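Omission of a single protein chain aside, the complex is shown with its protein chains in their original locations.
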Amino acid sequence: MTEPILAEGLVRKFGDLVAVDGIDLCVAQGEIFGFLGPNGAGKSTTVRMLTTLLSPSAGTARVAGFDVVSQAAQVRRVIGVALQDAAIDPIMTGRELLKLQAVLHGIPRRISRERGDELLARVGLAAAADRRVGTYSGGMRRRLDLALALIHEPRVLFLDEPTTGLDPTSRMALWEEVRRLNGEFGTTVLLTTQYLEEADQLAGRIAIIDGGRIVRKGEPEALKDAVGSPTLRIDVDPEYLARATEVLEHFGEMRPARSGRLAIGLDGGASRLAEVVRALDAAGVVLNHMELDAPSLDDVFAEATGRRLEGAEETQAPVEVSG
Amino acid sequence: MTVTAHPRPSAVAQAVAIAGRSVRGVLRQPPQWVPSLVFPLFFNAVSAAAFDRTRALPGFPEVNSFLTFLLPATILQGVLLGATAAGNDAAVDIENGFFDRLVLSPMSRVSLLGGRLVGSMALGVVQVVFFLSVLSVFGARLENPLAGVLVLVVVGALLAGAVGAFSVSIALRTGSVEAVNGFFPIFFAALFMSSAFFPPSLSGGWFETVASINPITWIVDGLRDVIIEGWVPGAAARAIAVSAALGVLAIFMATRSLAARIRT
Partner (left out) sequence: MTAAVEGLGATHEPKVLASAGVVAWRGVLRTTRFPAIIVQSIFFPAFFLLVYTGLYRAVTELPNFPTDRAANWYLPFMMMQGAAFSGVGAGFATAVDIDNGFFDRLLLVPGRRISILLGTLGFALVRAVTVAFLVMILGLGLGARFTDAPLGLPLLFLGVASMSLIASCYSLGLIYRVKDQRVAPMFQVGIFVALFVSTAQVPLDLATGWLHDAARFNPVTNILRLGRQAFLTGGVTWTDTWGGLVAVVATTAVAGMWAYTGLRKYID
């Protein structure tokens, strides 16, 4: 059986801007594959090419065995797509939108009505089905968007930042639904996200994308293990920064950290924590806060790109201390 | 620690500041003012070329060209299109909260309103000068250029102030850009149901009756007499007086609307 998603050297340019710069992707049947990266990394652009909404500038891609350029119509028959901005018409009702979607997919009315009711119940929108979508909350819109993506039982489901802007409860509910689709029906899922926890929780494999390129690829646990040492983070007042940096450099490699913080990969792990505290104390450094975390996907991203993914705007590079 | 109290700026200074902001705001958005200059010229160029032969109809005023006949209509269309921008801007300010900031400032109510209207009137003057310059190149003629320009500029400014005040009053009542734009067709309809585009005496019937009671007809006829015959004090006075009266009415409405908005 051909892989559900296969891309080789995928490139997309907008004038001089190279949004996607040579992406290779292979997603296996029944997999949930996560595409993790910050805003502007090229995630949505890649998804748009794979779903035939944008033509590639170079490279090839096949979805469910069909070429996204020359067999675009066949691709669209077997994929379901929930885009970053829930693409819904606010003056139509949920049921009307499902009807529209079903007809566009050529599904006969007798089947589509039953299927629509089933999907509405599944995503918890049965009671709101005949209300205008303009009255729905953000979470309800996303759930409707998912239902619309599923009406035709797609083999491959593309979810572009499906939980951005949702409250934690709605997010969890959506995760549950994705797991169920994958578990019960074997639907292959490609999911883009900027939330580490989402990628960690849902995806069997992930690709980390930055500046239009994949910088790391693999299973989340394996990627985290490859980072090696846990991250030690300390908060100190500005007058102690230089001294603290000098001390910490003896215990491991500096890692990118938020402004006002220092972070290192602590060689030897938690067993050396007491040593670090004694060394900082001996140097006269006053600690405000200290924490030790197992490697996270943020560490994986930081190691690959030199920046943090979460709280990216507060990131600073490790402080250079001369002398 | 001492606190320095700054002297409250004069109402004039405040009004000038608001006027300046109005004018700058419009100038920075060509889609706001370009149509008000281009559309009247285009529409009247087409109408003049289409209806020029009607000048031969018995009862048509003696003009050298249909463009001359349409001069008042051109100016009124431009003023109408341009001055509704004041209402648009006011509605946008209300929608995005900037209006509340102005109200909370030491700014006097007179300056708040007056500034916007002065801005509209300034743009109205620019429009009149622009139209006269362009149309005179294509054959429109003023019998007494000095008198004609003076009267047209004064009436243009007064009407721009009136339309501006009226559209601002709608903005203040509704707080909605859509509502302000919704009134534009009404102004447009009023302009068409007048002597602006064709002599009502030749139209006859119900149209002549409606046009005769439309204040815009009184303004247009006054302007046209000055354009065609030169300095006619009575005609000039009529045009200016009616425009001023409309202005006073519109300012009264705007003041009441402002008071209502600040109270709620």
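Chains: A and B, in written order; residue numbering restarts at 1 for each.
Following the convention adopted for this analysis, contacts are C-beta pairs under 8 Å (C-beta built on N, C-alpha and C of every residue); 3 or more make two chains touch, one makes a residue touch a chain.
These numbers were taken from a predicted model, which means no experiment stands behind them.
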Touching the left-out chain: which of B:Ala13, B:Leu27, B:Leu57 or B:Leu146? B:Leu57
Given that one chain is not shown, which residue among A:Ala58, A:Leu104 or A:Ala270 touches it? A:Leu104
Considering the entire assembly, which residues of chain B contact the chain that has been omitted? 31, 35, 42-43, 46-47, 49-54, 56-57, 185, 189, 192-193, 197-198, 202-207, 210
Could you please point out the chain A residues that touch the chain left off the display? 51-55, 73, 76-79, 81, 83, 85-89, 91-92, 96, 99-101, 103-108, 111, 115, 118, 148, 151-155, 184-186
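The rule is short, and it goes like this: only the chains that are shown with their structure count from here on.
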Just how far, in Å, is the C-alpha centre of chain B from the one of chain A? 56
